[in-house]
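For subunit A:
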Amino acid sequence: MFDDASPIFQQLADSLSDDVLRGVYAEGDQVPSINELAVFHRINPATANRAVSLLVDQGVLVKRRGVGMFVADGALDLIRTARRTAFTARFVVPLLAEARTLGIHPDTLVDLLRKEATP
Partner candidate 1 sequence: MSAAIEARSLTKRYGPVTALDGVTLSIERDAITGLLGRNGAGKTVLMSLITAHETPTSGTIRVLGEDPRENERVLGQTCFVRDNQRYPDEFRVPHLLNTGARFYPSRDADLAARVVDTFELPTDRDIRKLSRGQLSAVGILVGLASRAPLTFFDEPYLGLDATARMLFYDLLLRDYIAHPRTIVVSTHLIDEIEELLSRVIVLDHGRVREDAEVDELRGRALRLSGRMDAIERVTANHAVLHRNSLGVLGTAVVTATTDLADEAAAAGLTTEPASLHELVAAYGLHTKEVSS
Partner candidate 2 sequence: MKRVLDVFALHVSRRSTTWLMPLWLSLGVVAVMVVITFAMRLAGVDTLDPEIADGLRNSQGILWTLIGFLIALGVQSSVACFAFALALGTTRRQYVIGTGLYFLLQTAYLSVLLSLLLALEKATNHWFMGAHTLDVWALGAGDWAHFLTVVPSGVLASLALGALAGASWLRFGNRGPMIICGAFVVLLLAGILLVMPRLEAFLGWFSVLWAGVALTVLAAVSLAGAWSFLSRASVRNA
């Protein structure tokens, strides 16, 4: 599940954020414990801890002492905003680069987008 491209804790954090984004975990839902995550993904619990801590720092998750980790209120907006900011660098720039390599003009690109977008 994890590749070499970036630190595992980062990938796990992203994966959990994805889950929140897609509605697997709603705001207020409990997410698996660090140990459960470690066992499930077959990773060191310290790594799982780092991922969760990262999300807590970002305000996506909140820790309720003695109970567990929960999706924070407003997490969905937080993630969407962060993803939107990253959207250009993550998707648009590589798309343009590939299009350029293939000799596809940005206008043609827009047409392609429109065609794919219409159901």
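Quick note on selection: all candidates are chains of the complex that A comes from, given by their letters.
Keep in mind that, in the parts below, contacts are C-beta pairs under 8 Å (C-beta built on N, C-alpha and C of every residue); 3 or more make two chains touch, one makes a residue touch a chain; residues count from 1.
Fair warning: this is a prediction, and the values are worked out from it, not measured in the lab.
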Task: Candidate touching subunit A in this complex, from 1 or 2 - done: 1
TODO: Sort out for me which residues of subunit A touch candidate 1 in the complex.
DONE: 2, 4-9, 35, 38-39, 41-47
